[in-house]
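The next block holds one structure in the form of structure tokens; read it before the comments.
Of the protein chains in this complex, all but one are displayed in their positions.
And then chain A:
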Amino acid sequence: MARMKFLCDADRCIECNACVTACKNENDVPWGINRRRVVTINDGKPGERSVSMACMHCTDAPCAAVCPVDCFYTTEDAVVLHSKELCIGCGYCFYACPFGAPQYPKVGNFGSRGKMDKCTYCAGGPEDDLSAAEQAAYGSNRLAEGKLPLCAEMCSTKALLAGDHEMISEIYKERVSKRGYGSGAWGWKTAYKETINV
């Protein structure tokens, strides 16, 4: 099976936030939660870069390691998913996550943490593929339909790439060698303990 990853080419991202909007719309993400966000580094200074960031679906995912109720699992495509049935909303995955991916709806006692919500790589959850229950809890399951995550599919500058890591690494390498520069595969070293050398 594929090893699915995200790659954001920061030299192409124009901070249009369409990935953020597409994600919210495609997955009916609740109010106050952003599964994906665009962060601008060195804003207004030389070397300004924007990076679209969501769950990176890490190798040896920290969230899964620290979860007190063991609600995470990794799919055959190496996508890190979790069960909202089992999640208790303790917040531990958020402390551990290097990318700030886990989000909590402001429900439950003290309005602080409901059941965690994060990027599913448009791959739904533990419920049956493409079922209504899955759609309601996790959003769409585009992977089961043979499609890639919508954020990457509709990226206007093709800055955000999703797919098997060999394929997207190859695309990125080709780009960098053609244009002569590249600021790196953001977050890869942290998420996968490897990066793309070009």
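Everything that follows uses one rule, which is that contacts are C-beta pairs under 8 Å (C-beta built on N, C-alpha and C of every residue); 3 or more make two chains touch, one makes a residue touch a chain; residues count from 1.
Keep in mind that, in the parts below, contacts and distances are computed from a predicted model.
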| item | value |
| --- | --- |
| Missing subunit (named according to UniProt) among the choices "Electron transfer flavoprotein subunit beta", "(2Fe-2S)-binding protein", "SoxAX cytochrome complex subunit A" or "Formate dehydrogenase subunit gamma" | "Formate dehydrogenase subunit gamma" |
| Residues of chain A (touch criterion as defined above) contacting the omitted chain | 11, 15, 17, 20, 32, 34, 37-43, 46-47, 49, 51, 53, 62, 65-71, 85-92, 94-100, 109-110, 112-113, 179-181, 183-187, 189-190 |
